[in-house]
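Omission of a single protein chain aside, the complex is shown with its protein chains in their original locations.
Here the chain labels run A and B in written order, and each chain numbers its own residues starting at 1.
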Amino acid sequence: MPRFSAHAGRRIVIAIPTVWLIVLFLIPFIIVFKISFSEVRLAMPPFAPLLEWLDGKLVAIKLNFANYAFLFTDALYVSSYLYSLKVAAISTVFCLLLGYPMAYAIARSSPTSRSVLLMLIVLPFWTSFLLRVYAWIGLLKSNGVINNVLMSLGIIHEPITMLQTDFAVYIGIVYSYLPFMILPLYANLEKHDLTLIEAAADLGARPITAFLRITLPQSLPGIIAGSLLVFIPAVGEYVIPSLLGRTDQLMIGRILSDEFFENRDWPVASAVAIFMLGLLVVPIMLFQHFEKRTLEAGK
Amino acid sequence: MKPQGLFSRTALVFGLVFLYVPILSMVVFSFNNSRLVTVWDSANSPTLKWYSALMSNDQILGAAWLSIKIAMISATGAVILGTLAGVALARFGAFRGRALLAGMTTAPLVMPEVITGLSLLLLFVALEQTVGYPSGRGPLTITLAHITFCMAYVTVVVQSRLVGFDESLEEAAMDLGARPAKVFFRITLPLIVPALVSGWLLAFTLSWDDLVISQFVAGPGSSTLPMVIFSKVRLGVSPDVNALATIMVLIVASGIVVSSLWMRYQNKRRERDMRLAASANL
Partner (left out) sequence: MSTQPSGPTAQAPYLRIENVTKRFGDFVAVNDVSLHVQRGEIFCLLGGSGSGKTTLLRMLAGFETPTSGKIYIDGQDMSEIPPYDRPVNMMFQSYALFPHMSVEKNVAFGLEQERLGRQEIKRRVGEILEIIKMTPYLARKPHQLSGGQRQRVALARALVKRPKLLLLDEPLAALDRKLREHTQFELINIQEQLGVTFVVVTHDQEEAMTLSSRMGVMNHGQIVQVGTPTDIYEFPATRFVADFIGSVNMFEGKLIEDEPDFVRIRCEDLGGIVYVNHGISSAPDATVWVAVRPEKINLSRHPPAPAGGAHQPEAGAGENTVRGTVKEIAYMGDMSIYLVRVESGRTIRVTIPNVARHMEDRITWDETVYVSWHAASPVVLTR
């Protein structure tokens, strides 16, 4: 870098957001990490200090692994972790199956309709997420819109139970996160050089072969970015399973929140968070890698 | 039409129906007279009674006002911090701490909200214990939390706008005698204004919409609108929420219509300018 920008102003520009994020993003994780090794106490805050000080000397570090042991031995936690991963994975696949052809259709439509279609995809995002999830309650209930319509058409005679099932959660996640899948896919597909497809056709590839051998491999970065944007937050999703999901099988986001608010067991809640983060570290780093690549592609 | 064309268009239509049916159903049922939200009472509908009920619901109105205030301050703070981070990442090349800053601005984009909320609450508790500030939880802690997770989005928007335009513009300004600060205010800032506007709107929406993080860091008596709605709908469907949703859809939709009209006008102007430039060649 040229010397002129090694400037006080430059250092300030870097320092302000960095310090802000260290204090409000990085340090909080360290605190969560610390508390996850504490013992629960009936106090405020409801946990024991890790370090014991006596006359200014450190006399003991009380590391308590009980919270983590608890996570692995209690069937409730293990099953809700597995359940969260399963729900997130299945929802991501559905999101991809619906989002990919949508992004493809938008990318291949005329430039004028493209901007209208993109606007239609993004518009729901600007309206409240919570209200859009809530709308599904009205649709999926036993006496809800879908059941009423199907029964009046004579297709079914008994209402189908859709609310408080896995199905409702999948619907809710796909519905809420669909734009996050479509947008990176669209950004990728829109850049494709269409003469490659023509070249493939010219060389004798049928449309489906051209798609599978040319378009699909090239759109892999978009697929990965979109899938991670759906999968990672879905693992910790709280609102959708709370409103639409089962009551007998909770997702991990709900467990964390319950441990914290209902049981006031901050150390266990912290351990749940740290463990969830551990599961997500690889996908998050993968996402950052792709994000960096797309952000620096313009250079 | 090629087979994947037909298939993808069908999926597009289906997807759009999927996206809009729930919203439309809320709009329709907001005019329904029946308490049984999903059963259409054709005798007494449409009615505006849920709208008037909403307008006299002080709890909802108060929460909405609090949410607007928090969202405006958070969006503004997030734009300032996000712009600084975006400029640093897009324009300063390699500097010490770059990887740290880049990591801290992309991680919040995908971080599950329960984790962010929990960690911020624990931070605020720890801060209160050690330095005594901020004392208690309320609008201040909500705003701080919202600025933090919104600035990540603004950073991405600003950064991608900056890498999209030619760095030689800033070099040219410097070459013509402008010092770095002047270059920023005269050249960089005017060019990223569109990104700042969309970043601000995005941050406003995210803050306005946030439930989970607010729930963690809010104190007693500082309920934002999503918190009030959540506690209402957890107890079951309630028709005045439909009315509220309809109002929000209306505001957003008219905003989008205005902005797309504006964009169409801009495009027309650009086309005219292109013709002007082309005619200059003659």
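One rule holds in what follows: a residue touches a chain if its C-beta (ideal position, glycine included) is under 8 Å from a C-beta of that chain, and two chains touch if they have at least 3 such contacts.
No experiment lies behind these values; they were computed from the predicted model shown.
Taking the complete complex into account, B:Arg179 is the one of B:Arg35, B:Arg179, B:Arg234 or B:Arg264 that touches the chain left out.
If you put the hidden chain back, the residue from B:Ala43, B:Val131, B:Leu235 or B:Leu276 that touches it is B:Leu276.
Note that of B:Ile187, B:Ala203 or B:Ala245, the residue touching the chain absent from this view is B:Ile187.
Contact between subunit B and the unshown chain involves residues 166, 168-169, 171-179, 182, 186-187, 190-191, 270, 273-274, 276-278, 280-281.
Going forward, only the chains that are shown with their structure count from here on.
Interface residues of subunit B, counted against subunit A in their complex, comprise 2-5, 7-12, 14-16, 18-23, 25-26, 29, 36-39, 81-82, 84-85, 87-90, 92-95, 97, 100-115, 118-120, 122-123, 125-126, 129, 144-145, 147-148, 151, 155-156, 159-160, 163-164, 174, 180-181, 205, 208-209, 211-212, 215-216, 226, 229-230, 233-234, 237, 241-242, 244-245, 248-249, 252-253, 255-256, 260, 263. Interface residues of subunit A facing subunit B in the complex, by the touch rule stated above, are 1, 4-5, 7, 9-10, 13-14, 16-18, 20-29, 31-32, 35, 45, 98-99, 101-102, 104-106, 108, 115, 117, 119-121, 123-132, 134-139, 141, 143-145, 148, 175, 178, 207-208, 211, 228-229, 232-233, 235-239, 242-243, 253, 256-257, 260, 266, 269-270, 273, 276-277, 280, 283-284, 287-288, 291-292, 294-299.
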